[in-house]
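Mind having a look at this structure? Questions to follow.
Here the complex is missing a single protein chain, while all its other protein chains stay put.
And now, chain A:
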Amino acid sequence: MKLDHATPDEVGLDYLEIRDLTVQFDGFTAVDAVDLTLIQGRVHFLIGPNGAGKTTLVDAVTGLVPATGQARYRNQNLLAMRSHRIVRAGIGRTFQTATVFEQLSVLQNLDIAGGVHRSPFALLRARRGVPSYVADALETVGLADLRDKPAGVLAHGQKQWLEIGMLLVQDAKVMLLDEPVAGMSAEEREETGALLQRIGKERTIVVIEHDMDFVRSFADVVTVLHAGKVLTEGTVAEIQASPEVQEIYLGRIVEGVVEEGADHA
């Protein structure tokens, strides 16, 4: 999967390019001069210990925290844009804690995510029937049986799938998923991984994850973040072979010191 000499442009692929991205909180550098190129058609994993700056990196790219440096997508500088514009540019994200609209049904949650495709005037009409892109997303994430249930009653894993479905309805070309499989059972993880591979062909998918089994099974590219810096980047095999990674990150996992999701949002 390496693009040795060709740039993504030359092979006609979509990509998100991050250069020298830095986020500071009151003098504390949470993300430190990160360079990252995220290319269409691959499932990228962003791993690293708790507090490494993974969530903050995604926050910076989606307009939630101010940052310096560059984040370019289709010739737009994301760092200068407001969150809803970034979404309209085709970049979607999920949050560590699922944030679906609990009162609305599964179908309504998916439908409301289609607002980006509608004119203000069209918003004044009532919903009639199910738009095809909503029906497709419902099938893809496997929630068709639950379409009329309120999202609040869904299991944790189903909420994460619903959020991914909402990104599909939004037609997000870049999906930034913050710990989507945390708290899922082994089967749910399998299904999620398969889902990501299925929808990842024409998209750029970035997954933040701790679980090394999951990373091993589904990652095309892995970037290891530590104390705000990129420690190393490569395939799963390369990452696992890296002595630094073993020392700082994987070593801790081997010892069983995996964070239990006690994380900053």
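Keep in mind that, in the parts below, a contact is a pair of C-beta atoms (placed from the backbone, for glycine too) under 8 Å apart; a residue touches a chain by one contact, two chains touch by 3 or more; residues count from 1.
Going forward, contacts and distances are computed from a predicted model.
Missing from the rendering is one chain, named in UniProt as "Urea ABC transporter permease subunit UrtC" (options: "Putative DNA modification/repair radical SAM protein", "Sulfurtransferase TusE", "Urea ABC transporter permease subunit UrtC" or "PqqA peptide cyclase"). If you put the hidden chain back, the residue from A:V116, A:A135 or A:A227 that touches it is A:V116. Within the full complex, the residue among A:A30, A:V87 or A:L195 touching the omitted chain is A:V87.
In the full complex, chain A contacts the hidden chain through residues 62, 82-84, 87-88, 92-93, 99, 101, 103-104, 108, 111-113, 115-116, 118, 122-127, 166, 170.
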